[in-house]
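Right, chain A next:
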Amino acid sequence: MTGPLFDIAVTVARIAVFFAFCFGLVVVMTWVERKGAAYIQDRRGPNRADIFGIRAWGLFHPLADALKFLFKEDFIPDNAHRLFYQMAPMFSLAPAILGIAIIPFGPDVTVMGRTIALQIADLNVGILYLFAVSGMTVYGVVLAGWASGSKYPLLGGLRSSAQMLSYEVSMGLSLIGIFMVFESVRMSQIVAGQGGLLFGVLPKWGVFVQPLGFILFLVAQYAEANRTPFDLPEGESELVAGYHTEYASFKFSMFMMAEYLHMVVGAAVVATLFFGGWQFPYLGDAGFLFPGGFAVAVPPALVLLLRIGSFVAKVLFFAWLYVWVRWTIPRFRYDQVMRLGWKVMLPLSLLNIFATGLILLLLNR
Partner candidate 1 sequence: MPTLTLNGMTVDVPPGTSILDAAKQVGVEIPHYCYHPKLSVAGNCRMCLVEIEKFPKLQTACSTVVNDGMVVRTDTEKVRKAVTGVLELMLIHHPIDCPICDQAGECGLQDYYMKFGLHKSRYALEDKVHKKKVQDIGGQVVLDAERCILCSRCVRFLAEVTGTRELDFFNRGDHSEISIFPGKPLDNNYTGNLADICPVGALTSKDFRFRCRVWLLKAFDSICTGCSKGCNVDAHFKGDILYRLKPRWNDAVNQAWMCDFGRLTYKEMNEARLLTPFVREEGARKVAAWGSLLPDVAFRLKATADKSGADRVAVIASPQSSNEELYLLRRLATELLGTKNLAFTHRVAGDGFADDFLIQADKNPNSRGAQLLGIPDGAVFDALVSKISAGGIDALLVFGNVLGALSEEETAALLANVPFVAQVGTNEGPVSKAATAVLPSASVAERGGTFTSHVGRVQRFRFGFPARGKAKNPVEILVSLGNRLGAGWSFAGEASVFRALAESEAPFAGMSYDSIGMLGQEIKT
Partner candidate 2 sequence: MTIGVIKVARPREMSFPESLYLLEIVKGLGVTMGHLLSNIVRQEGIKTIEYPEVRRPMPPRFRGKHRLMKRENGAPRCVACYCCSTACPAKCITIVAGESPDPAVEKYPVRFDIDMLRCVFCGMCVEACPCDAIRMDTGWFTPPDDTREKLIFTIDTLLEK
């Protein structure tokens, strides 16, 4: 196979596989969310949809949901702005998935003498790109709220724009520490940087070098994804269903997919930035090397599998964390959200930068 053709094939394959991974996980997450919520609340959860009598713990419900959304009447309210109303779900969905482009799923692999990165695009602006696309999600929500031509969506849209803008700030600032520590904004380098050991014992993961940054980032991300406890834009007790009140059928399902994509991509980002990405603790290219000099040789293929597996496991955990948190913590009041964003998160993230800088300065002297 000639060079450019091979490159294109590889790129297409990577896109296909990573997208499939994300969307597949979305489907599973809807099930996990409903089932998890049910068990947490001592209920049974969905268990009725069946194929030829096989119920499989309700695993077919996402399928049934998808079909239902597809076949529901797709109507546009009278007062809605026809064009923007239809565009809003796309604006919501597209930025949510774009983030996956810079996530490394594993280390570079060598196939037929060529090195292939398990990453769609290793941009040199890396994390900044992530901010850019995640900043765009707010458009989908605001557009949906405004174009519906109805009061509850409008209020939901307004809330979400204020909320997302507020947390965008702390989210950005909370990551500065990571850049400072790993001296890069390139994802692959940040992951590579987390391969080492801290004090010779702990893996040098972001969470250990930036504990405060991790907490701030995680909170900011929940706010960005409009997930409980920050799901005020769709707070059903106040706003019916917030910005997507007027949406039904497939358009509504696009909003739902966007929410779950946020979770999946968010989980991947957290795993990459703070939990070593594909790094498996103490696993080097040749095998395990535990502190104290104890070493186990591992074949390269297994190393690759372990690393990808560790990444996937981390993503799954953080995706689950979203669900777990949702069914544990109640929704904030709107003023509390704002107070937390501006009066707590912002000063803390500035403090984090200052402290990180100070420590780095002292260490490097």
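The rule is short, and it goes like this: contacts are C-beta pairs under 8 Å (C-beta built on N, C-alpha and C of every residue); 3 or more make two chains touch, one makes a residue touch a chain; residues count from 1.
Selection rule, in plain terms: all candidates are chains of the complex that A comes from, given by their letters.
All of these numbers come straight from a predicted model, not from anything done at the bench.
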Touch assignment for chain A within the complex, options 1 or 2: 2
Of all residues in chain A, those that touch candidate 2 in their complex: 36, 38-44, 215, 324-325, 327-329
